[in-house]
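Here the complex is missing one protein chain, while the rest keep their positions.
What follows is chain A.
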Amino acid sequence: MQARDILSLTPAGLYCPLADVHIDPLRPVPRALITHGHSDHARAGHGAVLATAQTLAIMAARYGEGFCGTAQAVRYGEAVTLGPVRVTFLPAGHVLGSAQILIEANGLRIVISGDYKRVGDPTCAPFEPVRCDVFITEATFGLPVFRHPDVVGEIDKLLHSLTLFPERAHLLGAYPLGKAQRLIALLRQRGYDRPVYLHGAMERLMQLYGELGIALGDLRKVEPGSRESLGGAVVLCPPGALQDLWARRFPDPVAAFASGWMRVRARARQRGVELPLVVSDHAGWDELCATIRETGAGEVWVTHGEEEALVHWCTREGLAARPLNMLGYGDDEAEAEAVAEPSA
């Protein structure tokens, strides 16, 4: 039996026929395993869902309690038997509750990484490399130009700008799940103890992180009519809001944006970003390569992103590699792009 018999690619996404489950399905299916709570991976409307408790809580917060037929929570490292298949969720270091899924069947070990990163993140459990035969990886930043710099330096850019322009509001665009909480935690680690202000769209998930035990200090909602008084404050908002009318009421706002895409200058300029912060929740090029080596996998499947380059690299390393060319994923960063207004 080959890996392709254990996992096949269907229009709904990766499917394991032996266990009759889909992984991160793109459309409603009877049984789903969900790696993490970003909306491109965790969709509503499935029958039975198996995921970490945090991921289930995130889905419930986003879609309402009835987001699926039945939900079953699984702990990191706990093996679940589905017919002839053993399924284990392991930390992926991407966002709170994010997991890689190890599938064992017929003596083969396949790891579906979901989205992941290797650098430390105070808001989630760190990635655990797992030895396997087949490693299924993302490649959102699968080009050797994406070498994410040290996050401390990026956070310091923001702090430096705050001292340089103490009268200007610093609007920090960030994806509301994971990135936003991580940025606040990093700011706190750097000793920033003033209140952090939140765009309305940020509140629910921020509150959920609090309930799930991630302390983020003094967070305040941007009250109607209060924007004029927020000079010198850090205000977190969805990236799309940076160009909104909403942003213009702040005192001489600085448009900052935290994303791995900010590594490429033209990307930042296209969005009208003045203060680009290169902070990514996805593995950069070196992390992707190192992780593939660490898993010891002889075969690599690349789900989405810049798969061509990573497949080329694997082939050069003597690994069997195939691009899955999966559409519909990679939208957590892309989604942030899509909601943005055009910059003039």
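Here are some notes:
Operating definition for what follows: contacts are C-beta pairs under 8 Å (C-beta built on N, C-alpha and C of every residue); 3 or more make two chains touch, one makes a residue touch a chain; residues count from 1.
Heads up, the rule we're going with is that contacts and distances are computed from a predicted model.
One subunit of the complex is not drawn; among "DNA ligase (ATP)", "Pyridine nucleotide-disulphide oxidoreductase", "Oxidase" or "Amino acid ABC transporter substrate-binding protein", its UniProt record names it "DNA ligase (ATP)". Among A:Cys16, A:Ile184, A:Leu275 or A:Met326, only A:Leu275 touches the chain left out of the display.
Within the full complex, the residue among A:Gly45, A:Pro144 or A:Pro251 touching the omitted chain is A:Pro144. Residues of chain A in touch with the missing chain: 143-147, 149, 263-270, 272-276, 306, 308-309, 312-313, 316, 338, 342-344.
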